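Left out: one protein chain. Kept in place: all the others.
For subunit A:
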Amino acid sequence: MNNLVILPLLIPLLTGILLIFFRKQIKVQRYVTTLSLLLLLAVTALLTHQVSIEGPQTLNVGGWEPPFGIVLVADMFAMLLVMATVIVTFCCMLYAFRTVGEEREKHYFYMFVHFMIVGIMGSFLTGDLFNLFVFFEIMLLSSYILISLGGKKDQLRESLKYVLINIVSSMLFIVAIAYLYSITGTLNFADLSVKIAETGQDGLITTVAIFLMLVFAIKAALLMYFWLPGAYVVPPMAISAMFAALLTKVGIYAIFRTFTLIFYHEAVITHELIGWLGVATMILGGIGAVAYWDLRRILAYNVIIAVGFIMIGLAVFTETALAGSIYYLIHDMIVKALLFLLGGVMIGLTGTDQLREMSGMIRNHALLGWMFFLAAFALAGVPPLSGFIGKLLILDGAIDEGFYVMAAVGLITSLMVLYSVMKIFMNGFWGENQLSVEDEKMSTKGLLFPCAILAVLSIGLGVGVEWVNVYALQAAEVLNNPQVYIDAVLQN
């Protein structure tokens, strides 16, 4: 029992409620948001430290013992993601203070961001399947609002599709929960794992597992990504960056959690399927990224490619590959947020998102240009930066285990990623300078600071592999050896 585990949920929840009362005072809202996120950062850092020393921490909510009550579990995998979530949100909020506009701020923008954070944190920390559904819904309800907030035509149109897809997939989630409950009689992750290990994973359970994977795949944009480019293109860039960095990662986390902890007995069927879905996702996402000349769409398709690549690590299912996936997941959260924020500055300066209409921005905005260059290289996995080590570990694991096709597709799509982001860089920053400082639609004042934090983190993750690797390996160990998780939950 560790009461600290609930604080990552409680702080944003209470802040969100508090912000309702300061609707008109935008300054107060901004200060409260900054303070609460800094507090959250301190709490998660402390909790991560505890987890790294004492192993997974749990909290039985209301004092009910695990298989029966609600349990929150903070293991290293969850904590790393929680940490990355807080950092990304902090940077996106610093960016949003300047860009999101007074109208949205007055209409509870920060409040919904905080509630979304509650949902995301809850999904990472929850220890049973039904609460995963509940926290998913909290996150999704807030994201519906954030997409449609502002009420422009394209926003409403895309949010209709997004809402519909997610409601239908949530209903399928309930159906999967119902089947699983009737088969096993429990919904607690640890208890499910024990029960399925005892009785063996027969065909029925595997079917339910694949059904559950379908649900998570829709949320994670694994092959079922058709809703993603539209939904991530329409909201303001600060929100798009948060979505790209966080929302699909929750689905990925859910797939990793269920398929390493519960349904790991039939890896030949389920994990192989996940791998091939990943391959298809990478190829289709890569084609999308290369095809478009629209900055936002290229970035949105890059989100999809990363999802596919992370899944290769799960398909290979060795400790090296899992550590690689975890590493890549964290890298991807930070770099995706960085790229979207920088893309937002580019769109803000030129007033268009068409690459053919912008050029030569590096003359007036050298720092912006070089940061984009750095982010592009990090995304493609060029050595000193953060993407490299994750990519290396995943590919290393894949080749060791004989998954040659998956490794090859991973490498080829890396080139597609590099081409697509370099296309943005070359069209946006090289060539004739069309835009004098007076013509720019907005100033970059204060916008580059949050981007710089993320860029430094990306370099730090790459250069400081030795320090971060300790945590990634610890997280991979829990994933690879479910007994650690089960013991932490059921025997405390």
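Throughout what follows, a residue touches a chain if its C-beta (ideal position, glycine included) is under 8 Å from a C-beta of that chain, and two chains touch if they have at least 3 such contacts; residues count from 1.
The rule is simple: contacts and distances are computed from a predicted model.
S.K.: Just to verify: the chain that's not displayed, which of "Na(+)/H(+) antiporter subunit C", "Branched-chain amino acid transport system substrate-binding protein", "Indolepyruvate oxidoreductase subunit IorA" or "Phosphoribosylformylglycinamidine synthase subunit PurQ" does UniProt list as its protein name?
M.R.: Hidden chain, UniProt protein name: "Na(+)/H(+) antiporter subunit C".
S.K.: Of A:L14, A:M171, A:A366 or A:M442, which one is in contact with the hidden chain?
M.R.: Of the listed residues, the one touching the omitted chain is A:M171.
S.K.: Looking beyond the chains shown, say which of A:L14, A:L156, A:L204 or A:M426 touches the absent one.
M.R.: Here the residue in touch with the unshown chain is A:L156.
S.K.: Looking at A:S123, A:S148, A:N302 or A:S359, which residue reaches the missing chain?
M.R.: Of the candidates A:S123, A:S148, A:N302 or A:S359, A:S148 is in touch with the missing chain.
S.K.: Which parts of subunit A are in contact with the chain that was left out?
M.R.: Subunit A touches the chain not shown through residues 130, 133-134, 137, 140-141, 144-145, 148, 151-154, 156-157, 159-160, 163-164, 167-168, 170-172, 174-175, 177-179, 181-182, 187.
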